[in-house]
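Entry: chain A
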Amino acid sequence: MSLQVSDLRVYYRTLAGDVKALDGVTFSVADKEIMGLAGESGCGKSTLGNSLIRLDGRMKYISGSVNLDGAEVPIWDDKEMIPFRFREVSVVPQYAMSAMNPTRKIGKMVSELTESRGLRFREIKDELDRRIDLVGLDRDVLKRYPIELSGGMKQRVVMVISTLLDPSLLIADEITSALDVSTQRAVAETLVSFRDHGFVKSMMVITHDISILYQIADSILIMYAGKLAEKAATSTIIEKPRHPYTQMLISSLPEVGVRYADKKLAGIPGSPPSLLDPPTGCRFRARCPLAFSKCVEEPPFVEVDTDHSVACWKVAGTDA
Partner candidate 1 sequence: MQLGKTRVVALLAVVAIAASACGGSTATPTVAAPGATTGATPAPVATPATTPAAAAVNGTLPPTDTTVYPRAETLYTSGKQWGAPSTWNPFDSNMAMGVVGLQYETLFLYDPIKDAYTPWLASGGSWDSAKTTYTINVRQGVKWSDGTALTAADVAFSLNIYQNAALGSNLFTIVDKVVASGNNVVVTFKGTPAYQEFSSALYNDPIVPAAIWTAKNDANILKFLNQGGVGSGPYTYKTAAQDRMVWVKNPTWWATAALSLTVKPTYVVDIVNSSNNAALGELLSGGLDLDNNYLPGIAQIVNGGYGVTTYFAAAPYMLGGNTAWLVPNTKKAPLNDPAFRRALAEAIDPNNVVVKDYGNIVAKADPTGLLPVWSKYIDTAQVTSLGATFDATKAKADLAAAGYKLGSDGFVTNKDGTAIKLNLEVPDGWSDWMEAETLIAKDAAAAGININPTHPAYATVVNDRNGTATAAPTFDLVINNDVQIGNTPWVYYDYIFRQPQIAAGAARNRNYEQYDNAAAWALVQQLDKTPVEDTATMKTICSQLQKIQLTDEPIIPLWYNGEWSQVNNSVWTNWPSSTTNQVQPATWNGYWQMGAIYMLTNLKPVTKS
Partner candidate 2 sequence: MRRYFGRKLFTYLITFFVAATIDWLIPRFMPGDPIAVLVTKTNILSPTQAQRMVEYYTQLFGLDKPMPVQYLNFWTSLLHGNLGLSIYGNGTPVIDMIMAAVPYTLALLVPAILLSWWAGNSFGALAARRKWLDNTVLPVGYILTATPYMWLALVLSFLLAFSFRMFPLSGGYGFNLEPTLTWLFFTDLVAHWVLPFLSLFLVMFGGWAIGMRNMIIYELESDYSRYLASLGAPQSLIRKYAFRNAMLPQITGLALQLGVIVAGSLVTEIVFAYPGLGHLVFAAIQNQDYFLLQGIFLFIIIGVLLANFIVDIVYVLVDPRVRVAMRGGTA
């Protein structure tokens, strides 16, 4: 068991009040597992990704624990987190295009970064070069400035940098959304190869784009309105999803390869509830065709099958 998240609550401080963006999620990611994390924008998936590595100024840790390789990850304490970042947990941000200091040569930046983490750049250099080769880039990109690189190149460089210290967990946040289809494929494959080379133990791929997950993810975790809806092996989620939301989500994809899931979701009547004061009980019930009286109670996220958990009374009920 590489990553274990239990009952994690992280809220957003806004002027209107606390937005319960992440309201008690519990799941785990196994070694070597690439877990996809999908859902409409605003469902809290990015919040989840961020909170595992760095809570920004507006995020507030409420409760829950994160356990990585048996060690407690103190996500609530920015200072305590520092040793984990980069080494244990790392991220490929959605803004990869602009993630590098425009006025520093890439190599220089990496060396300054690693040195600042108490490492000797010289000792890492060769590995860095090897990985640059691996992602199919010319080694002298390190002697270049970010603006000299194309979007795809930047993307790949950032991936190399983020994984340079072989972190246990890599969070890839919307990394493909800004790219064209062919580059997407390349990037996706790179991720897999990173896992296969053991640069990263396990991975969380956050995306709108289920088709990408279909290509690379071992399992998919569907989130809705700050809570978990369903988690199962990729094939299971695609072929026989159990949660009504997931079903609508998947069925709304005419065929695999369609880009933005949430675009299609216009088809689902209604919109997600405001997370300022979310309704009690199942948060999907307002839009759920199957909703019934029980749904006013909070549905538990229960394993309905091996490695298949769902939060829905109907599903739980039928099996019970």
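Picked so that all candidates are chains of the complex that A comes from, given by their letters.
Definition applied: a residue touches a chain if its C-beta (ideal position, glycine included) is under 8 Å from a C-beta of that chain, and two chains touch if they have at least 3 such contacts; residues count from 1.
Small disclaimer: the values here were computed from a predicted structure and weren't measured.
Visitor: Chain A is shown by itself; which of 1 or 2 touches it in the complex?
Guide: Of all the numbered candidates, the touching one is 2.
Visitor: Where on chain A is candidate 2 touching in the complex?
Guide: 53-54, 56, 81-87, 90-91, 93, 95, 98-105, 112-113, 116-117, 145, 147-148, 158, 161-162
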